[in-house]
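As you look at this complex, bear in mind that one protein chain is not there, while each of the others sits in place.
Chain naming follows the written order as A and B, and within any one chain the residues start at number 1.
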Amino acid sequence: MNPTLNPLLRRYRAPAGYLLLAVLAYLLPYQLGSYDMHVLDTAFVFGILAIGLGIVMGIAGQINLAQITLMGVGAYTTAVLTTQENYGFWVAAILAVLASGLVGLIIGVPALRVQSHYLGIVTLGLSLAFTDWVTTSTLAGSGSGISGIPVPPLGGIDLSDDYLYYYLELVVFVLSLAFGLFVVRTRLGRRMRAMRDDPLAAGSGGARIPVLRMTAFLLAGLYGGVAGVLYAGLIRFVAPETFSTADMFLLLAMVVIGGRQSLWGCVIGALALSVVQDELTDLSTYAQLGYGIVVVITAVVAPTGLAGLPGRIRPLIRRQREQPALAPFQPYPATAAARETATGRELLRLDAVTMRFKGLTALREVSLSVGAGEIRGIVGPNGSGKTTLFNVISGLYQASQGTVSFADRHVHNLRPYRLSDLGLSRTFQNLRLFRELTVREHVMVGLDRTRPGWAWRYAIWPVGVWRAERRLGAQADELLDRYGLAGFAKATPYALPYGIQRRVELARAMAGEPRLLLLDEPAAGLNATEKAQLVEIVRSIRDHGTTVIIIEHDMGLVMSLCGKVTVLAAGQVIAEGAPADVAANPSVIEAYLGRAAAPRQTDAAEPAPSKTKEPTV
Amino acid sequence: MSTAVAAPPHTRQLRVEDLSVRYGGVRAVESVSFSIAPGEALGIIGANGAGKTSTLRALMGLVPRAAGTVRYGERNLTKASAHTMVRHGIGYVPEGRHVFSGLSVEKNLLLGGYSRGWRKANQEALDGVYARFPVLAEMAGRPAGALSGGQQQMLAIGRALMPKPSLVLLDEPSMGLSPKLVEEILDILTGLRAAGLSLLLVEQNAELAFGATGRCLVMENGRVVMEGDVARLRADDRVQRSYLGL
């Protein structure tokens, strides 16, 4: 194949594809009979609803078994306002979407306190409560539903015609999908996905988990409302049966089979299943059996659904190109900030911090002072409280007693995201990466320092979001180059070798240019070369202006890297000082080996080492 | 005192060859080999992260063994799954005790003898454990989670002794215990040796290992870097350097 043709094809592949789809979509009604048209119209409604479920469940990871209820709220509100309050259709529609959004927020409130099966049962319960209400309340037609919803007026176009309604739906659908994809592929979606994959790491990186959850449910509500409005305009009759739990499970099946983490997958799943379900109404029980089996198989074998299949098949059929390699680290340029930190002002201070859990005192009156520009080592035997110390500093635990000050501010009861705002960053002992995010996205999450109020721009000024996205991408690329990760930009972390995963976590932690970086056993599992690289990187990080505290077991590493070392044993500080001094300290030796220093082999001529010296602490 | 494990002295040797463990991309243990003669006590010491616990867990079958063979007596246990090990006479005291915290002390002990039966089959062994650890007899009805660290450690050891094993694997029994309790652990281990049990003791506390065993391996970064009699190792300051990175 002509090599110069390839890049051209690649560049126009996506727009050409969209154009083709657009043409097909325009021509489709001409091919279909009126019954099929109606089926397709209904399918599109579910497609929009599925996008909402995809966002809240697939992207943000929140179980929402009340998604169909949100459609019900939209449809019923439209119905009630048009038939009983005589509002115009479109006015009612806007109010209905707002109402659904509000109900979405209400349903989301439990998500602030509980997750997984608790959230599942609560949302399911609320969904039943809604069904209950519409079946009983006279306002909602007491179980027989509301009929006589007016045809939506649109200039001279008769929207009672399914063919013409299709075009209305198509426009709404395309806008909904486009907005959904826009959210998913920019910072809001990325933060939600980070929250889904590891809420702890996301929170420690600055994400406001509660706000993100509520935003997800709000979006679910809005999409549900739009779907409900379209449904009301299409069928012009609403009844409780359409919003039953059986339909909720059908929607769930659509989203899972299609691939819940991909909006395209949700949409394809919804369209496909609606059509299939209709085709098989005569064989409905066998159809039901069939898709029950498909759902089980999908959950067990292909959790990423249809949309995830290409990603899983591709590595199997395509020959491995040469493996990308880790490029060398490019040291940070020396900056003015580095000069500032060289003053050695106190940056972090712990005063008599005690941490008690049920029956266990993990930290006992620990006092610590770290100056700006230091690389401080925290060492100690297994179970001495080192990671607990980090968890207290980074806000994951609240100290039972004592205070923590960061940059002259009392911070000991602040949440992790607040500490992140103040310039604290950390890595984790057991490596917390975002399973489904690419390496580039990891770094973008780290770079993203915007506050939650920013999310309003999605509604008001999307162009700003787009421009910021491009800037963020450019910064990410720079950072990837610096850390030698450019070759891995598009890879997901858990497929990568361990040493590279560690590098990714480090790059993510440094992306926000923190003032203080906590590294929890960064060398665990690394080989000698990788450890040497780590030393180089940490030194450059310090020279760039970030103070580093590092927990490590590899004493050789600690020796070469740290200016000062604090030794913890059984939750207390037993020694502090230069590494060589600390290593010779008898209390330290005893804490590690369980005994005093080994008596040295001496010649007769050498004087015996004095044992009368007091141990230095 | 030795009624609990008064089985006739056994003649089974443990032979481990070329054992490796890999977690994801990390080589936690690389090609470790050792053997334990009947009645011998072997220690594995080393700094944190050296791979000692992974070695023990792989031996027990709790993590997949990437390579290597494990033979005990005439049996080849390389492919044996974890829950069959106890039937071959191998007892296990996990790192961090791992008692069944919601169950009573007595039920914990009876579960130790699960492979033999329930109350009737284990009564004699139970009496023996209570004789060896009187504090467990006192707390027999209390939930295991209410015991102190030292008591839980005794419970974990007692539980492992119930099926009258011939080899006991212990993973850092001194962790989190005060020096006084560590002394008690040493006494217990000495007692077990005297009763003819083989021991494999993984410890960060080198002093305890030297006191309880006759021979030790020193591990670093997943490999065995030193091996020898306790007397020699005690005097060798390379051990100290290995721990303290000097």
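Here is the rule we go by: a residue touches a chain if its C-beta (ideal position, glycine included) is under 8 Å from a C-beta of that chain, and two chains touch if they have at least 3 such contacts.
Criterion: contacts and distances are computed from a predicted model.
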item	value
Listed names "Maltokinase", "2-oxoacid:ferredoxin oxidoreductase subunit beta", "Branched-chain amino acid ABC transporter permease" or "Thiazole synthase", matching UniProt entry of the absent chain	"Branched-chain amino acid ABC transporter permease"
Chain not shown: contacting residue from A:P303, A:P328, A:G464 or A:G563	A:P303
Among A:L20, A:L139, A:L175 or A:L200, residue touching the chain not depicted	A:L200
Sole contact to the chain not displayed, among B:A82, B:A146, B:A194 or B:A235	B:A82
Touching residues on chain A - with respect to the absent chain	57, 61, 63, 109-110, 113-118, 120-122, 124-126, 128-133, 135-137, 199-200, 203, 209-210, 245-246, 249, 252-253, 256, 260, 285-286, 288-289, 291-296, 298-300, 303, 396, 415
For chain B, residues in touch with the removed chain	60-62, 81-87, 91-92, 94, 98-103, 107, 110-112, 114-115, 117-118, 159-160, 163
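The working rule: only the chains that are shown with their structure count from here on.
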item	value
Centroid distance [mean C-alpha coordinates] between chain B and chain A, Å	42
Residues of chain A defined as touching chain B within the complex	381-383, 494, 497-499, 501, 521, 524-525, 553-559, 570, 583, 588-589, 592-595, 597-601
Complex contact set, residues of chain B against chain A	24-26, 28, 47-49, 172, 174-176, 182, 204-208, 234-237, 239-240, 243-246
